[in-house]
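For this depiction, one protein chain was excluded, whereas all remaining protein chains were kept in their positions.
By written order: A, B, C and D. Residues from 1 in each chain.
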Amino acid sequence: MIDQMNALASQIKPATAVSVPVVEAKGLGLTFETNDGPVHALSNVNLTINKGDFVSFIGPSGCGKTTFLRTIADLEQPTAGTLSVNSMTPRQAREARAYGYVFQAAALLPWRTIERNVALPLEVMGFSRTDVAERIHRTLELVNLTGFEKKYPWQLSGGMQQRASIARALAFDADLLLMDEPFGALDEIVRDHLNSQLLELWARTSKTICFVTHSIPEAVYLSTKIVVMSPRPGRVTDVIESTLPKERPLDIRETPEFLAIAARVRDGLRAGHSYED
Amino acid sequence: MIDQMNALASQIKPATAVSVPVVEAKGLGLTFETNDGPVHALSNVNLTINKGDFVSFIGPSGCGKTTFLRTIADLEQPTAGTLSVNSMTPRQAREARAYGYVFQAAALLPWRTIERNVALPLEVMGFSRTDVAERIHRTLELVNLTGFEKKYPWQLSGGMQQRASIARALAFDADLLLMDEPFGALDEIVRDHLNSQLLELWARTSKTICFVTHSIPEAVYLSTKIVVMSPRPGRVTDVIESTLPKERPLDIRETPEFLAIAARVRDGLRAGHSYED
Amino acid sequence: MTRVYHNWQALAVLVLVASSALSLPLMSGLPSGGSTAIIMISLIAGALAAMATQLSLPRLAVLAVAPHLAAWLLLAQAGQAPGQATASFWVLLAASWLLAWRLASSLSAIKARTRGVDLALRLIIPTLFGVWILLLWEAIVIGAGIPFVLLPPPSAVAARFANSLPVLAADVNQTIFKSVLIGYVLGCSTGFLAAIVADRFVFIRRGLLPVGNMVSALPIIGIAPIMVMWFGFDWHSKAAVVVVMTFFPMLVNTGAGLAADGHMERDLMRTYASGYWQTLAKLRLPAAMPFIFNALKINSTLALIGAIVAEFFGTPVVGMGFRISTEVGRMNVDMVWAEIAVAALAGSVFYGVIALAERAITFWHPSVRGG
Amino acid sequence: MDRFRDKIIPVLTILMGIVIAWYIGAYALNAPFQRDLDRRAGETPTTYEFVVKTMTQPKPTLPAPHQVASNFFENTFLRKVSSARSLVYHAGVTLASTLSGFALGTLLGILIAVGIVHVTTLDRSLMPWIITSQTIPILALAPMIIVVLAAVGITGLIPKALISTYLSFFPVAVGMVKGLRSPETMHLDLMHTYNASKAETFWKLRLPASVPFLFASMKVAVAASLVGAIIGELPTGAVAGIGAKLLSGSYYSQTIDMFSALVAGAVVAALLVTLVGVAGKLVERAMGARPA
Partner (left out) sequence: ADAVTLQTKWVAQSQFAGYYVALDKGFYEEENLDVTIKPGGPDIAPEQVIAGGGADVVVTWMAAGLAARDKGVPLVNIAQPYKKAGMQLVCPADGPIKTEADFKGHTLGVWFFGNEYPFYAWMHKLGLPTEGGPDGVTVLKQSFDVQPLIQKQADCISVMTYNEYWQVIDAGFKPEDLIVFNYTEMGNDLLEDGLYVMEDKLADPAFKEKMVRFVRASMKGWAYAMEHPEEAGAIIIDNGGQDENHQVRMMTEVAKLIDKPDAKLIPAAYERTAKALLDQKIIEKAPEGAYTTEITDAM
């Protein structure tokens, strides 16, 4: 399958990166009111994500990574600052179905088969029948799940479920992908495999990807830009532009350049870390 | 706190490793009968774990790591071969309260506060009141949860719950610790922190530890022995004796020796891996 | 579009008030006077106040007064010529009700900032609903002139209630404090003990739970005449009915609850080599609590119904069921409804107490934690 | 084989125990009146004769199981189904109002739940009253309801069905509110990211998620509905139905008839609950539920 994708990738030319901002946050803040008092999940976040960027978010538990992604997706409302998605408000962007969201857990509907799960957003968005069938076929093939169309989620292993949920987010071809620790539940080998597939896809389609992870190597391996966050209140402490080439074989992870970036990320992380969580 | 533990560790001399077998599996097999037919979770497993060993189990999802730990704990019955724990049957060992078990999920009782959760095994085992109080205090301090005694589990983050469950398993000072992916829910920094604390504890008390993980660096960093398993049927494909010294600072992970062992584990893993899972 | 959506009640009220003018007076044979004018004006004022997406406090105040003033005046009109209501009476009544609905929905939209306000809203909104049920009932009964012996107006029921407190108290004492409470406590506790026994002995569990499941679906109320035959007329037979009715739900729910603890937790206790009773006390009973409370709640309504119905089959001359059946025969329908009001009140209090206990004891359960 | 050992034998043993206890009870409860009878007739039977007599009274306080069984058998299998003496006929009448009440109640319960889940005003104002509604002794009101409905010209099946409806809507409403709220936040968020409308979220997420809750509460509801139908039959003049059978039995102290009517009620209840259970299993299977 990798071969096949490589073949595809060489046919399609990657879009050249012109700096079109897709996500722009200015002084963004978000405070949750709870009965224990306010929780400052995000505070004064300034960040621009350009078209074609692969941005990883990394930071200790509770630093606001998920909250930031959810704010972009219009699942939370900022309480300070401004945020625009494709030069629209997040709400307009959501209504224009501008993005696909992959949750931390697979979040498949247990009463739908894998193919019906992938079809869900297509049904909601009113794609035509033949188009739906074609897209299911294509995306399931992409995540290597051909042959499992008629299976129910519980008949698949955790990794396969995770891939199905990625397929679901890819099916309607949004230009912006928001992925919240999509590979958290997977073991290292499967993870490596999916990482390289995701890179291929990104290179081929010039999507913009926002990716939350706990793994430093994963963040460094995948991203063009790494956003390091720190908690209480959640804020961006470092934004690292990756100097790695776009073409990234798995063994790039042993190069000094890679390790240098990883070390910088680790330092940034450690600095903002509190052991209490 | 680390300082304090270092101080402790230097006072107490680590037990010298005499080869007393704690767990001995000979031709161990376990087959689940399901309505889809039999599932061979373990097959012909031969393994000896000696007193004071720190053994990591690594392998793809579904290869039988959990099953093996559960068999040691007398939570599953082997269908072939023999297994002895402290030269007893697993059942006798369980009834002698020979081990502490840390489950993959925290499994805290929601109606008990953190301290009552840690007290649970002590109550069952009939420790005296003052002893209980003292042990709660000591183990919660060890996992850095002092100040959270009166909180309920749902008021804590996932990582804190995980630590509380580790404290619970440590509270009654069993010589054998069985830990099933105890750090799965934690981010890298917290994980590093707990890893080194676990090493300290192990060095200080000469416990025997069986540790399941998905992370290769974690396995290599922690273990004296790494057991690589592969699925269908679950079997041991490689047992790697670590050549790393017992004293392991965090940056040992960048040494060539470390990377060499990691590479061997990775190869073993990849060999047994099927991408379908 | 959203503006219309938020204001449809107000718009409808304006239309209704206008159309009511077509068929004045409110009561045939009663000239329209100042009171009719006040009704229409207050409804219009209320509708205008409601014409906004977010209601300010003064608007809310107008909206709170208008429909109730109108309804009160409407009732007064109806009282002057019972059974003579015209179309315009009903139209104005509907308009008042729509305004009250708007009031309720604006109150529910308020996000309470303090606990006090939140609690107040939690009480006010359902009370508003209840008050309007009574208002509509009163207006319909009086406006349409429904015979008293079929359905008395709430005002008559309230009057009867106030005048018969000693009788009602005696009935409550007989039915609730003897039959219901004693039967409930006995039934629930024996059901609970049976569940423990069934849990302890696999064989009994396998036999008893399916049978219990079956029996709890049976129309047990049918044994009421038989129980009266066996246990005599006094409260003992009613308590016996209650015992049988509450026993099986408790058995079945506790049985399900004892099976509800997680596998991992049970394994955890096993690793401690914990004994049966220890595991029961420390893990399985606490885990079963939500189920046990479920049974306690179901049983609280069953017990009341069982005791009251059993009194139909023979009783001393006191008790809620006795009173209901006797007073129907004497055409004292207001007394019947007063007794029903007592039953509803007692039942709600009973249920409420159990619900509060549940909150306190299963504080850890997500359904309680979540709000 | 295992099924036999683990399921059937224990159930049979328990049932056996019940039957034995029943016989002992029948003796104990029937003996005093039998003693009175014998005393008035001046007879002194042997112990064996006495025991037999307590088991063969025409109007016993507690009929013996075999008396009920033979009466049940006779009135179920040996009578024409259309005859007013056939239990099948009476069970049919009760079944008709049970089912219509159940259908109405389920529908009403679902509608209320949908309203509560989607309209905040309803959520806030309705729930306490729904609970209060069940504390009203509707069963005690049944006669009045029958009369009041007859006054507006509604007679026959419908009043009984309405009482069943009143009793059965409650478990469905409560269960469905729970069920419709059972989707996890993550699934709701997922639909939100698709900009799905309330209706789409309802049909594609809330409703399928609520199916297990629906069937669980329908089991309770169908039993409640049966109780409603039986109670509704009591005051309609003992014309037809299991309730009417119970009433006319009690009217002439025909305890054996009453018990066999109760048995008929039990059979109907078991049938209905099983049917709902099976329907639930089938639906869940069709929805891809994992076999237990």
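Quick note on the criterion: a contact is a pair of C-beta atoms (placed from the backbone, for glycine too) under 8 Å apart; a residue touches a chain by one contact, two chains touch by 3 or more.
None of these values were measured; they are calculated from a predicted model.
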Report summary line: Within the entire complex, the undisplayed chain is in contact with C, D
**Report entry** Candidates C:76, C:117, C:169 or C:331 - the one touching the absent chain
**Finding:** C:331
Query raised in the report: Quick one: which of C:101, C:129, C:313 or C:351 touches the chain that's been left out?
Result: C:313
Requested in this report: Using the definition of touch stated at the top, determine which of C:27, C:73, C:229 or C:296 touches the missing chain.
Outcome: C:229
Report summary line: Absent-chain interface residues of subunit C come out as 147-150, 225, 228-229, 232-233, 311-317, 322, 325-326, 328-333
Query - Chain not shown, touching residues in subunit D - result: 33, 36-37, 40-41, 59, 61, 84, 143-144, 146-148, 150-152, 234-240, 247-248, 250-253
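Going forward, only the chains that are shown with their structure count from here on.
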**Report entry** Geometric centre distance via CA averages, subunit D-subunit B, whole Å
**Finding:** 53
Query raised in the report: Any idea which subunit D residues touch subunit A in the complex?
Result: 184, 186-187, 189-196, 200, 204-205, 208-209, 211, 287-290
**Report entry** subunit A-facing residues of subunit B, complex
**Finding:** 60-62, 144, 157-160, 186-190, 193, 214-216, 254, 266, 269-270, 273, 275-277
Report summary line: In their shared complex, subunit D is touched by residues of subunit C numbered 101, 104-105, 107-109, 121-122, 125-126, 128-130, 133, 150-151, 203-208, 210-211, 214, 216-219, 221-223, 225-226, 229-230, 301, 304-305, 308-309, 312-313, 320-321, 324-325, 328, 333, 336, 340, 343-344, 346-348, 350-351
